[in-house]
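The other protein chains are all here in position, but one chain of the complex has been omitted.
And now, chain A:
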């Protein structure tokens, strides 16, 4: 029995973007205000889960053809690479570097390698959450 989910599907399409933008905002806000990679990753996966609820697994897999296991691997590599990079410069493991740069459009911005580590955390969280949910959802 396939019901007509026109309201849910249309709303999910719109709300997905709002949730995703909020996730990116919370990811970048993590340095000075509450937020960061973990929360951002969870919010992002919740947006994808909303799509899965509104449509179905096959459709979402065709829309976002991402192998989430690779996403976990990339995230771990990024986190490890950020942490290990300082050893090649002669600093202890996990030393972070930051500086202020004058970017062409954004003006004076502080770039911090902790953001890269956070991106690794973000990717791992998204990958793990989506792997769990897809694996459970696939068991028909």
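Please note the rule applied: a contact is a pair of C-beta atoms (placed from the backbone, for glycine too) under 8 Å apart; a residue touches a chain by one contact, two chains touch by 3 or more; residues count from 1.
One rule holds for everything that comes next: contacts and distances are computed from a predicted model.
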| item | value |
| --- | --- |
| Omitted chain, identified by the protein name its UniProt record gives, among "Na+/H+ antiporter subunit E", "CO2 hydration protein", "Electron transfer flavoprotein subunit alpha" or "Hydroxyquinol 1,2-dioxygenase" | "Na+/H+ antiporter subunit E" |
| Contact with the hidden chain (one of A:4, A:33 or A:62) | A:4 |
| Touching residues on chain A - with respect to the absent chain | 2-4, 6-7, 9-11 |
